[in-house]
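What you see is the complex with one protein chain gone and the rest in place.
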Amino acid sequence: MGAVTLAGALNRALHDAMDADDRVVIFGEDVAELGGVFRVTDRLKERFGEDRCFDTPLAESGIVGTAIGMAMYGYRPVVELQFDGFTYPAFEQITSHLAKMPNRSRGTVQLPVVVRIPFGGGIGAVEHHSESPEALYAHTAGLKIVAPSTPSDAYALLRASISSPDPVLFFEPKRRYWTKEDVELPVTTEPLGEAVVRREGTTATLISYGPTVATCLEAADAAAEEGWDLQVIDVRCLVPLDIATLVDAVEGTGRAIVVHEASVFGGMGAEIAAELLERAFYSLEAPVLRVGGFDIPYPASQLEHYHLPDIDRILDAVERSLAF
Amino acid sequence: MGAVTLAGALNRALHDAMDADDRVVIFGEDVAELGGVFRVTDRLKERFGEDRCFDTPLAESGIVGTAIGMAMYGYRPVVELQFDGFTYPAFEQITSHLAKMPNRSRGTVQLPVVVRIPFGGGIGAVEHHSESPEALYAHTAGLKIVAPSTPSDAYALLRASISSPDPVLFFEPKRRYWTKEDVELPVTTEPLGEAVVRREGTTATLISYGPTVATCLEAADAAAEEGWDLQVIDVRCLVPLDIATLVDAVEGTGRAIVVHEASVFGGMGAEIAAELLERAFYSLEAPVLRVGGFDIPYPASQLEHYHLPDIDRILDAVERSLAF
Amino acid sequence: MAIDPTFPDPRSLLPADRPIQLLDADGTFTEDPDWPIDLDDAQLAELYRLMVMARQIDAQAITLQRQGQLGVYASLRGQEAAQIGTAFALAAQDFVFPSYREMGVALVRGVDPADLLHVFRGTWLGAHDPAKHRFALITISIATQALHAAGFAMGAKLDGSDSCAVAYMGDGATSEGDAHEAFNFASVFGAPCVFVVQNNQYAISVPLTRQTKAPTIAHKGIGYGMPGYRCDGNDVLGTYAVMRQALRHAREGNGPVLIEAVTYRMEAHTTADDPTRYREDTELEQWRARDPITRLEKFLRDRELVDDEVVETVAQAAKAEAQSVRAALYDAPHGDPMELFSHVYAEPTQQLRDQHELLQAELQGQDA
Partner (left out) sequence: MAIDPTFPDPRSLLPADRPIQLLDADGTFTEDPDWPIDLDDAQLAELYRLMVMARQIDAQAITLQRQGQLGVYASLRGQEAAQIGTAFALAAQDFVFPSYREMGVALVRGVDPADLLHVFRGTWLGAHDPAKHRFALITISIATQALHAAGFAMGAKLDGSDSCAVAYMGDGATSEGDAHEAFNFASVFGAPCVFVVQNNQYAISVPLTRQTKAPTIAHKGIGYGMPGYRCDGNDVLGTYAVMRQALRHAREGNGPVLIEAVTYRMEAHTTADDPTRYREDTELEQWRARDPITRLEKFLRDRELVDDEVVETVAQAAKAEAQSVRAALYDAPHGDPMELFSHVYAEPTQQLRDQHELLQAELQGQDA
């Protein structure tokens, strides 16, 4: 067993996927010579050659649009959009084509494309480098939306995403790139669409994904001191969403709090709350509460810690939940 | 009093706004010579000259991006994106600039830009002409999101949007463009952010906006025959969302059903349900249910009536709500 | 810091001052050694047949729309030479990425026109198998297909295949960011891709002068280091010769080519449009005199490859085909609504399974 970082696990997953299938190609801005601004694609060009891992011009619509064409040719492109806030120029290609092509072609065109997106804040970055746009994509049918929180999941879910016949947006929790886990890779690939209970508990259920799963676990540790036994669920895939596991959990605890970095208004917390309301109505002893970023533009880095949900904000929500 | 169509009311609002303020300029694809593919900008070029109403090259990012620059110069641009599905090329300009500029400039730069978007289905159109992308924009702080349902509201809310110091995305229910109302224009401008009760009722509350408000009213009429007395609320503005009115309503009826054309997953119904759950928990006698389009790409026109929420689907939801 | 001296004179990338034309409006043929053609008599006759066929089916489609059988239709009338000349130069292994106006190209590729029209009818979003005829589904979001073509060509190059990708687009489409990014990606990666811009003078109501101030659309090529060819788009021999050369250029590893075919949209933008609002009849008259079919027919008659009898036979065959397209569409049932949930994902999600059930219940409720 060795300590593997989340970024390292992703790098290994890309490596192993390229090894296993020579139709897997990687491209994007700065992914080849530089190995990616976060080094997630480090040394892949050296190992697999510049036909399999290459830099593109600076144009995100171009990256996703040509990935679609390459997939139509028969490749399995894994492209990187450098930061969350730079996915927007590719919005049309993602929403109108990547998501829809299999359905509109009645299944004759498959698009096994993975779009990797380092996302979220907390790294002291400048504007547009700390966004959490997952809800902007999850609303569009046809896309799978994945957001791992641990190194071994990062490995397993990226391998599963690359193998998936469906297009996948793969959100990487950038402030957890350096999180370590003692794990021997490769680990078995997890199927997409299964949430996991990260911590058992009875007082209330914290539901999260990506970078805030660790925050929830820390909150649960802190809560233990106050005598609260919090369950923590890592959703892992926003689409398909594993509702059964979530309903199960709420049937157990009666209280749920959804935690994410994205602004609360119209975020994934709304969808999860609405689903739980409908499917676990009689189990809810309190409203499903939502803890997230404020409904403001992502702030300057010196102020981001005020914006991001932290242990206090989570525990405050637990308290509010318990007050019902 | 004369019968005014919704499209006619919008045309009149544009006309009156241009008359009242010569900084109001209109541009977009086919808005000048043609008067817009739906004739909403009909005769404005003739009346105000081609400096105030003009056609642009075919480029949506260009339209919104130059509107931002023009607003920085001092104009109040009212631009048209020809169809809902063609707003996506402008996604970055809308999300990263139009929404954020006032906040990031600490209020020194105001962007009084209105982006008009004919939206929704039901007109037998080809692909990308029937989308309901409002939730994709409502999640981003800084944008106001307006969606009228009647000719007089169309007039009043468009005037209010043009006067607003904040950027507004103005969603026009395209299948209701020809809906008529007996009304004398101009009507008084409504403030943005106030929902309205369209029909009083006690059995349950239907909450909707834009094209499906009329469907809800029809459903309420049909329900009356079954002895159900349905309240209907027209949200009118998705941002700012008039939560007080919604909470009030649900405190009255105990049951709410949100109706929209957009796919249910991650749609505005989720946000409304989550807000009501949190703010009216003890009043809810049933979960807030959501009635919308399926979680599929918008279908071919011959099949769209299967996809769109209709009276039956709404009444079925009322029945499910009452079963709790 | 000077221009790379190994770079060929950049000016060689510019189009000639006048559009390439082999067959003039009167059907007079002038050979051009720069733009050779290699068509035998049978192929010339085939070009004629295809153009007549395209026009006839196009007319049928307009009729079907008027009769409520199609939701909308975008006519190619006037653009037959631009489409059929270029498509005729394609190899079997090439792959076409069309916009919504390329029924002429589809015909050449062997796509069943009824399948294309089912899309305008609204039966399905896509009704032919793109892989079969190497002709993608029609694309309505302007210029987006150009990137798919560039990506496909990048794939072909990586794979060492000899396929070219071809994107068809309009003059208006050249204004979109995606067109730019497609030109650039194809060029940076030296991908075998040909961009065929049918400059039909309008984007709905917006004339070319409001779309660009470039000397010509073909002048955009040099900005990507790719040749820009400009041809008379109503001359089927010219469009063929130019496309043939472009495909050879691309196939031989020299990267993409931009073709501007100067033509005219003789009909409304779509059946939903009213062109009297924005253009004059006199303009239409001018272009009617440059009709692509008339001039080819004159040429073929001069060469005695066609006479009244052939013309009549071709016309009858086209009518018969249009009739069978009509038969395939008229009052055709709509698709199976339960298929709406298919192919959204390889495996349906929980929501889709629930919604499938909901719709089934709704349908049963209606039957009951």
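Side notes on the structure shown:
Chains here go by letter, A, B and C, matching the order in which they are written, and residues are numbered from 1 within each.
Following the convention adopted for this analysis, a contact is a pair of C-beta atoms (placed from the backbone, for glycine too) under 8 Å apart; a residue touches a chain by one contact, two chains touch by 3 or more.
Computed from a predicted structure; not experimentally measured.
Put simply, the hidden chain is in touch with A, B, C once you look at the whole complex. Across the entire complex, the residue among C:E80, C:D171, C:D232 or C:E321 in touch with the chain not shown is C:D232.
For subunit C, the residues in touch with the chain missing from this view are 1-4, 7, 10-11, 13-14, 17-19, 175-181, 184, 187-188, 190, 210-216, 219-226, 232, 255, 262.
Within the complete assembly, residues 25, 51, 56-57, 59, 61-62, 64-75, 89, 92-93, 96-97, 100-110, 141-142, 144, 164-166, 193, 239-241, 243-244 of subunit B touch the chain that is not shown.
Mapped onto subunit A, contacts with the missing chain fall at residues 29-30, 33-35, 37, 55-59, 61-62, 85-86, 88-89, 124-129, 264-265, 294-297, 299-304, 306-307, 312-313, 316.
Note that only the chains that are shown with their structure count from here on.
Among the remaining chains, the Cα-based centre furthest from that of subunit C is the centre of A. Centre-to-centre, using mean CA coordinates, subunit B is 36 Å away from subunit C. In subunit B, the residues that reach two or more other chains under the touch definition are 61, 85, 88-89, 127-128, 265, 294-297. In subunit C, the residues touching two or more other chains are 124-125, 141, 177-178, 344, 349, 351.
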